[in-house]
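Apart from one protein chain that is not included, each protein chain of the complex appears where it belongs.
When the chains are written out, they are named A and B in that same order, and each has its own residue count from 1.
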Amino acid sequence: MLWGSNARETHPIFFHHLLKGKQAGARLFAIDPRRTSSVAWADVWLGLEVGSDVALANAIGREIIAAGLCNMAFVQRATSGFEAYKAAVEEYTLTRGEELTGVKAEVIRDLAHSYARADRAQICWTLGITEHHNAVDNVFSIINLSLLTGHVGRFGSGLVPLRGQNNVQGGGDMGAIPNKFVGGQDVEDPELRALFEREYGATIPDKRGWHLSQMFDGMEAGTLRAVYVLGENPMQSEADAKRTRRLLEGLEHLVVQDIFLTKTAEVADVVLPAAASWCESEGTVTSSERRVQRVRKALDPPGQAKDDIEILTALAHRLGTDWGAPTAHDVWEEVRRLSPWHGGMSYARLEALNGLQWPCPTDEHPGSPTLHTRLWSEPIEGPRASFQVVHHSPPVDQLSEEFPLRLTTGRRLDSYNTGVQTGGYTSPLRHGERIELSPEDAARLQVVNDEVVRVVSRRGAVTAPVKIDTGLRPGLTFMTLHFPDEVETNILTIDAVDPKSGTAEFKATAIRVEKLNVPEPVGAGGGVH
Amino acid sequence: MEAVPLPFVRTVELTIDGQAVRVPEGTTLLHACQAMGIDTPTVCYSENLTPVNVCRVCVVEVEGSRVLVPSCSRPAEPGMVVHTDSDRVRHSRRLVLELLGSSVDLSTAEPKMLADMERYGAVPERFDTGEMTGHGAKATVQQPVKVDNNLYVRDYSKCVLCYKCVEACGTDAQNTFAIAVAGRGFNATIATEFETPLPDSACVYCGNCIGVCPTGALMFKTEHDMREAGTWNESAQKVTDTICPYCGVGCTLQLHVQDNSIVRVTSPHDHDVTEGHLCIKGRFGWQFVQNRP
Partner (left out) sequence: MSKNSTCPSLWARVEACTDVDLHLIPGATASHDEREAIDAALDGARPERHLLLPALHAAQARVGWISPGALNHICARLSVPPAEAYGVASFYAMFATTARAPRTVHVCDDIACRTQGAEGLCQALTDKFGAAGEDASGLGGAATWVRSPCLGLCEQAPAALVQRAGEARGDEAVAFASLDDLILAVESGTVRSPQQTLAPQTESPRDPALRLLRRVGVADPSSLDDYRAHGGYVALRKALSMGPERVLREVLESTLVGRGGAAFPTGRKWEAVARNPMRPHYLVCNADESEPGTFKDRVIMEEDPFALIEAMTIAGITTGCELGYLYIRGEYPKATARLAHAISQARTRGWLGDNIMGEGATFDIELRRGAGAYICGEETSLFNSLEGLRGEPRNKPPFPVHEGLFHKPTVVNNVETLVNVLDILAHGGPTFAASGTPGSSGTKLFCVSGCATRPGLYEAPFGITLGELITLAGGVADGRSLQAVLLGGAAGVFVTPDELEMPLTFEGTKAAGATLGSGVIMLFDDRVPLGDVLIRIASFFRDESCGQCVPCRVGTMRQEEALHRLVAGRTNREGEIGLINDLAMVMRDASICGLGQTAASAVQSALQKFPLDSLGPRLATPAGPAKTPEAH
């Protein structure tokens, strides 16, 4: 099951493996509002309405229960909350599912039965699940399905969130999230905190920090007045770009550490030029499959750019703390001391074995290709996995007569995020930013390919040329965030944020498209309608 | 629960060059030879692709077989008696290499191929006919280099038609099918539909064709330009393994660096994440670190 993921373009090498599975006889169900190049390979496409993922998952779950296809042995032994879940999804009949998602009942049924009956089944997802105001609910609704069927914790079965960058997983694992130390250890756990305080020789606040959206709220409230940004370009990557700009520009002090003078760096008080971590410095990254791999220095960084560790150490020194001159290896040894997940991952082993998957606590441990196997041990180790009751919640930015079209966003094969890196090479596949319209909408608007139109949301307007895409249904439109300098798509997007993850609802914006009678230069931003 | 019991592996015993050897059932003769330390020349074989057995340079003699058999794709059978260095084998290997050398520009071919030519005494010049033109003159696959995009070039004067690029573009990896073998016989070429330039074709510039090309017919534009300018210096290059920054899959990139600039990118064929294959961003998207003022 490929859910909210255009892996053909966003995770091409993962898709190679997926196609090998298909060649070997696996069935592929693609769940995506757009008929993407990934969907083209699917045996079955579920072209659901943007933001109806919970409804679909619940309908699948209800059908699995109703058809008696639950793995009850697993449910009873390894999970909790089943009865509440069962009661909650009762209303999501196939008919109701079809109403909410736009996917035909028999197709939902086919997926439910195929998933439940399969010997092995995986659900892979990307930002189509997580860039919603109810991102965490979306994920819970998917996890519920794996618990219902026991498709978790076994080789070949599982839940696969495909990470968008080489170290999204590793960043979190290393503690670069508000509530965790390295190795997923809770900062609010006094015992753990004590351990880390001993190691660091410093006092650590006993409450978790803020995630990104909370920080912006803090800026809005005036409680956050200085920000240190490392390797992010929020000026262009955050939803509702106008608000972001106002808040960042309103800070008392902004420090940006980046490999480029990004739009964010341009408004910073201090810019710290950094080395590109993947080729100008040493260290490790952790992939989607929890595989820790070595990155190595192949190039000397340009000009005054310095390795992140060097910058941070120098900064610490200026602040009155001497951390010495640690190498990446020294830092990694600290990680191994503090994180049970990583204890067995020496540089030597990582190099010899092409990386290791955590948990890998000891030097003898082979790493863990499959997670959650504890759910299958007899009796289960640790707590039961709990069902989470979640309900359908349509996108915040509702369609109306004034804004009748749904804009969703995503990546294209040859480009990446705000284009800071991919802008550096010339791709024959690249045609700049375009608003993709269904043939029906294009006909209704009387616009043709490459014609420049005005795209208006409740927050702002941009102009962009049209691309007609037969993979879009009427009412659905698509843009990327790759070319903010030409077309600032985030002028349009809404910063409705998932309260748990802090991710904005990039996937669902209400817009209208206006035909321009006078040619207008591409990309000119407009005021609020 | 995750422990999948290993299936019982049957073995077969055969004789290679007079030595008895036991290998797991399904082992190809090529791998059986490798296990015995017998060096077998290959051109169209690659461990990350399905054997197509078209170059015929890996042929061995199997007693009882009328013709020589391609070791890359022939599984070992019980009782087989195999000769890897008989006169017939040596003759065919020499001739195949001579025929390739006589028709194709091998100046940038893998060193192993050139070493094998030496080893088997291949003298492609035997087929040269001096100044002769018209009937009887030696045909080659000489043609202009195709430069139709900024990422890689195609010089089919160097193409030995090993099918590797087609396989990498096809079901063995990328499944894009932008290229196929077109035409027939000596005029067969690797082509897009109607030889349309790459930007109009299905090509997605993953460069996996370059990654498997044994002769340099497919080449990074950077390498091509540096060779043209006379600045390409492989001995001054350092290869560093790192991880691609562009998504969470964790593809190993081998950065080939000359004078503090990346000049091309490969991935190890035996890496279980990439199997040697990358996408456009990993293969070509590194320019941003060296767009220096």
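The rule is simple: contacts are C-beta pairs under 8 Å (C-beta built on N, C-alpha and C of every residue); 3 or more make two chains touch, one makes a residue touch a chain.
Small disclaimer: the values here were computed from a predicted structure and weren't measured.
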## Note on the structure
Omitted chain touches shown chains A, B
### Query
Who touches the missing chain here, B:Pro111, B:Pro144, B:Gly185 or B:Gly230?
B:Gly185
### Query
Just one of B:Val23, B:Val59 or B:Met80 touches the chain that is missing; which is it?
B:Val59
### Summary
Contact with the hidden chain, among B:Val21, B:Ile38, B:Met80 or B:Val96, goes to B:Val96
### Query
Thinking of the whole complex, not just what is shown, which of A:Glu49, A:Asp258 or A:Asp414 touches the missing chain?
A:Glu49
### Query
Since one chain has been left out of the picture, which residues of chain A touch it in the full complex?
8, 35, 37-43, 45, 47, 49, 98-99, 102-104, 394, 399, 406, 440, 470-471, 473-475
### Task
Mind listing the chain B residues that contact the chain we can't see here?
43, 53-57, 59, 67-68, 70, 73-74, 88, 91-92, 95-96, 99-100, 102-103, 126-127, 129, 132, 135-139, 160-161, 175-188, 191-194, 196, 200-202
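Criterion: only the chains that are shown with their structure count from here on.
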### Query
Measuring from the mean C-alpha position of chain A to the mean C-alpha position of chain B, what distance in angstrom results?
37
### Query
Which positions of chain B touch chain A when the two form their complex?
1-2, 4, 149-151, 171, 173-175, 198-199, 203-206, 238, 240-252, 255, 257, 260-262, 271-275, 277-282, 284-292
#### Entry: Partner chain B, residues of chain A touching it in the complex
10-14, 16, 19, 23, 41, 153-155, 162-166, 168-169, 259-260, 276-280, 285, 287-289, 291, 293-300, 302, 354-355, 369-370, 373, 376-377, 413-414, 416, 420-429
